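All protein chains of the complex are present and in place, except for one that has been dropped.
So that you can tell them apart, the chains are marked A, B and C in the order they are listed, and the count of residues begins at 1 in each.
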Amino acid sequence: MAVARTSRVKPGASPAGEPRWLVPFVLACLFLLCALPLISLVKAGFAGLVSGNSIGVLTEPATYAAIRNTLLTATGGMLISVVIGALFAFSVSLTDIRGKLTLSFAFMLPMMIPPQVTALAWVEMTGPASPLLKTLGIAPPLGSPQPLYSLFGISVLLGVQHAPLVFLALKAGLAASPRDGVEAARLSGASPFRVFLDIVAPLAAPGLIAGAAIAFVSGVGNFGIPAILGIPAGISVLPTLIYTRLASFGSGTFGEIALLSSLIAAIAAAGLILQQRALSGRDYRIIGLSGANAAFSLGRFRVAVELGLAAILFLVLVAPLAALIASSLVPAYGVPLNWQTMSLRAYEEILFRQTMTLSAFTNSLFLASSAALGLLVVALPAAYLMNRRKGVLANTLGILIEIPYALPGIVLAVAFILTFAAPLPILNVSLYGTIWIILIAYFSSFLAVNLKPVMSAFLQMDPSLEEAARLSGAGFFRRMRDVILPLVAPAAGASIILVFLIATNELTVSALLWSAGTQTLGVAIFNLDDSGSSDLASALSVLVVVMVMALMAALETLANYLPEGVLPWRN
Amino acid sequence: MAQLILNHLTKDFGGGRPAVSDVSLTVREGGFLALLGPSGCGKTTVLRMIAGFEQPTDGSIDYGERRLSDAARALPPEKRNMAMVFQSYALWPHMTVAENVGYPLKVRGISGETWRRKVGEALALVKLTDYAERRPAALSGGQRQRVALARCLVTSPDVVLLDEPLANLDQHLRKSMEETFRIFHERSGATMIYVTHDQSEAMALATDVAVMSEGRLVQMAPPAEIYARPEGAVVGGLIGRGSILKLPVAEHAPRALGWPRLRDAIGSAGDGLRRDVLVRPEHVRLDAEGIPLEVKACVYEGERFALTLVLPDSQALKAYGDRAIPVGQKANFSISSGWRL
Amino acid sequence: MAQLILNHLTKDFGGGRPAVSDVSLTVREGGFLALLGPSGCGKTTVLRMIAGFEQPTDGSIDYGERRLSDAARALPPEKRNMAMVFQSYALWPHMTVAENVGYPLKVRGISGETWRRKVGEALALVKLTDYAERRPAALSGGQRQRVALARCLVTSPDVVLLDEPLANLDQHLRKSMEETFRIFHERSGATMIYVTHDQSEAMALATDVAVMSEGRLVQMAPPAEIYARPEGAVVGGLIGRGSILKLPVAEHAPRALGWPRLRDAIGSAGDGLRRDVLVRPEHVRLDAEGIPLEVKACVYEGERFALTLVLPDSQALKAYGDRAIPVGQKANFSISSGWRL
Partner (left out) sequence: ESLVLYTSQPNEDAQATVDAFKAANPGVEVEWVREGTTKLMAKLMAEIEAGNPVADVLLIADTVTMQRLKEAGQLLAYKSPEAASYDAALYDADGAYYSTKMITTGIIYNTSAPAKPAGWQDLAKADAKGLVTMPSPLTSGAALIHAQTLAGIDGLGWDYYKALAENGATAAGGNGGVLKAVATGEKAYGMIVDFMAIREKAKGAPVEFVFPAEGVSAVTEPVGILKTAKNPDAAKKFVDFLISEEGQKTAVKMGYIPARNGVALPEGYPSRETIKVLPIDAAAAVKNSDADLKIFSGIFGTN
């Protein structure tokens, strides 16, 4: 009830528009999904602290190096994501380039390709064995140092991996840019570029900042990329440091990972506070009608922009995908692909022999779609509430939501095991070992992803639209369904797709939480690869990409029956 | 139906002067209140508090026995059975015109044939029958305003709040909408509160006129009274197109001043305390017996010419004329009545 | 400065009737054109085509020798040196009032002291000096409109497009803004095109009035002429508050009709072809010599009463009265002039 009081004191606050249960509901969800696992972790960590001398981890130089590297790579990755993602989002939603549908559709796929594959593809493309460089005769000698094994390389890969997040967060917001505002600026004499800088970009700022924040937080928590590119170069970041601590399990380990995790949480929180600073004191509400899209004509630059976008797509999508396909067709690493070596054996094995394939597909599809759709039930009320009740509480909740996403999956998974391994009180059933614990962990981990675009959509909405609905007599649910949902539909659509794509490939959370029968695709691919069956792993990855493309294509054919704007690759 | 009572209503947005301060008024059962006042004086804010979108920082709002809002609690808008035309229209961009208009009905569980009939009637009322299937984005400004209007009148609300509902309509549509309001008001008996800048509209429709200025209620009275006997310079200046002259009038003089007194006051030298006297242009007449005044401006208004005259002590006086008088020329005018503010 | 020429201008949004069809008109150098017409007749669309936001589907727009738009090509809006007040204001929510107003200056590379001075002047003009640091969301409707106005007048555009710029302002502010337009127009010599629903505004300011209806241009003439000699029922009905009577008038009769002719026509039985005759309420007078007419409605308008009278053949006639006449009572009226449409 502290909530209600703060809002009343605040000038300009309108009478609470939500039902009485909403605040408790949101708080309960957030407690269950975000706070409870963290509490378990801290509790175990505390015990570890007492028993071992894990506090020493804070004084080790390795920890400081890891903090510095984490900050550098996350920031670098964020910048690259923002540049690439914003370039795509702006070109696709505001200019007259051709093939928008294809470009947006394709730009979402890099998230589906496991980062290690992209890394490997790039390493191969630029390395001694590069077929391309070999043909050109400029392949570096065997064993030449790989430029990607560096802070820069990690940043670039993080940037590529998370660019679709920025793209989707931004695109939903751009859909609401007001046409007359753009026109007024042009009539003021501003060139299209100027209009873009002065009007479109600031109005799209909530989306852009949300995208940047999500890219930063994703970079802080990413394990896969620094593991592949950093470890060979002796560069460690906090998630890989945590991983190596886990390797030497001892009495103080929980203490150490709790400490290191709180460092990650602190960095993520700092980033988010920066984000809230950037957004606060600004008003992005569109007054009156909006929605008509502003098209900038690129004129003679159009071809250049189109080529640039295609080149980026080649680097982030086509090349890794080609590498993936190539390695699924040959039996082992290093075997050149030609008519003799090529075979479909791996696909045959995956599709017809491995029993786990089918169950991994079903599990991942179930988990990804339930998480994507189910999260809206939490994210929508939470975004609604946090937008209405701006202030300290909302900001704190915002950060709390973000932390599970920032933590490396393995830490979150450990936290969930600690919380749920014992049978639930009263009900006396154990979630552990069932698919449900993975689902709850996904809810916890991806709430932040789901919330971001929806939040920025709320920020832009003209409040009188909801007021008009209230005066029409529509209660909370009613106006949610009839007015608010359709208005935030583009953002909600982006959220659903985002979570679905990430969850389909998710690895580290489910890696510790799966058990017989609840294997996920990410785990299956990783295990195949880890145990030397690179051909099977690649084949399965290719199949996953194909499946996702098929699903997206299916949605595309249904586009006319879906609410306007929910498919994020459409305009 | 019941009285709507605003009791020491105050709203402070937190920046300097409160937007609304200490407004107390009672709208009689089924009354039609016109709310006038200069731009930014707090009219919209009062409406928003009545509708329940803003909570008063002080004071209260009651409807009959029922407390609607005070600084501590507020009945949510959806429970108030009110309707409002927003100054910014607030149409839902994702719904067609018919869906926008029919939404309050849908919420009340009305559907099928009844729904179609009622929506059809409301659209016919605002002459938008042909536009039922359009989206708001493909409408002209006035058409949007009419959709908002139709949405407001489609149900049977207890209180109807109209925030400049006719600002974007031409005169004829305006007249016919006024007629619609009048009929709606008579038929439904709803309490209506009407914010407008057009005084003839306000005068024609309202049972009471309230004038606000800088967040405060300055005067509230029936239309004829507020026009004839305004209190203070704010109301005097706002209602009608009168000129406020500073004239030396005795304190014990009656408030309504005739030509002899006015002539004396205008003629007399600058001695004595000068008081505000309101002179309406329709009371200034070309009159051979009058005093000669110079014409400073003469503007064609279609129906007539709006003249600006200069008094000997160079105060400006507005008048109407049937024909143009060249600027700079003198003519004799008399003033049939004035009102000491 | 040059002439603005619209040449067979047409815009079809693709749904039924074109929004604008075949409009040809020339705005004289430095002219002030008022564009009138019922809601949805295409006024905003014409302005948007002149500004360059919409491309005509047919016809062309020239400014002097320069082709601005035709169906094939269009000069982008930022190259036109025009300014516009949008019906929806189109303020930028992320900028303060001062930034909104100063943006066109900033784009032209003006900054520092000059910028501050010019913005300050523009804000003073619309009486918003105190609100310079607010954001649009914290302004009232009228204040928003005034910001849009200040932004429009801050530079020296060749053409100024005003789309209902005063719709949300009270009478007094309106008058002072009109004055501002007049001064701005005189000083800058810019061509101004003014869309409004308020005729007295249009009459007072414009050098020419153009009336549109259903996308077509119906008449264009100087204000006094269009008021006195409207062509056809649309213009007659739209300009002023006249009544259009169907009276049996001979074809060869003069268009301006005096009382004798009108009395005969009103008195005569229903024989002969009936023609539209426009009668302005200010020409209907209480007159002992007149014919007795029943008062059907009497509405207080502040300054006067608006009467609706009934002719013997039950047509309605509007008139003004200085005092209320009870509804149902008869009184003698004469009509000093009428105009055959």
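Operating definition for what follows: a residue touches a chain if its C-beta (ideal position, glycine included) is under 8 Å from a C-beta of that chain, and two chains touch if they have at least 3 such contacts.
Here the structure is a predicted model, which means the values were calculated and not measured.
K.L.:
Would you mind spotting which of A:A163, A:I225, A:L365 or A:L418 touches the chain that isn't drawn?
P.N.:
A:L418
K.L.:
Can you tell me which of A:Y243, A:F361 or A:Y405 touches the chain that was removed from the display?
P.N.:
A:Y243
K.L.:
Among A:V42, A:M111, A:A185 or A:I228, which residue is in contact with the omitted chain in the full complex?
P.N.:
From the options A:V42, A:M111, A:A185 or A:I228, the contact with the absent chain belongs to A:I228.
K.L.:
Going by the touch rule given at the top, which residues of chain A touch the chain that is not shown?
P.N.:
Touching the missing chain: residues 44, 61-62, 65-66, 120, 123-124, 127-129, 142-146, 227-228, 230-236, 240, 243-244, 246-250, 253-254, 330-335, 341, 356, 410, 413-414, 417-423, 430, 432-433, 511-512, 514-517, 527-534.
The rule is simple: only the chains that are shown with their structure count from here on.
K.L.:
State, to the nearest whole Å, the distance from the C-alpha centre of chain A to the C-alpha centre of chain B.
P.N.:
54
K.L.:
Between chain B and chain C, what is the gap in Å from one C-alpha centre to the other?
P.N.:
Once rounded, the distance between the two centres reads 21 Å.
K.L.:
Quick check: what residues of chain C touch more than one other chain, meaning two or more?
P.N.:
88, 138
K.L.:
Tell me, which residues of chain A touch at least two other chains?
P.N.:
Chain A, residues with two or more chain partners: 287-289.
K.L.:
Going by the contact rule set out above, which residues of chain A touch chain C in the complex?
P.N.:
Those residues of chain A that touch chain C are 178, 180-181, 183-192, 194-195, 198-199, 202-203, 205, 282-289.
K.L.:
Mind pulling up the chain C residues that touch chain A in the complex?
P.N.:
Per the touch definition, chain C meets chain A at residues 51-53, 76-78, 80-84, 86, 88-95, 103-104, 107-108, 135-138, 144, 151, 155.
K.L.:
Quick check: in the complex, which residue numbers of chain A touch chain B?
P.N.:
Touching chain B from chain A are residues 8, 11-17, 287-292, 462, 464-465, 467-475, 478-479, 482-483, 486-487, 489, 563-564.
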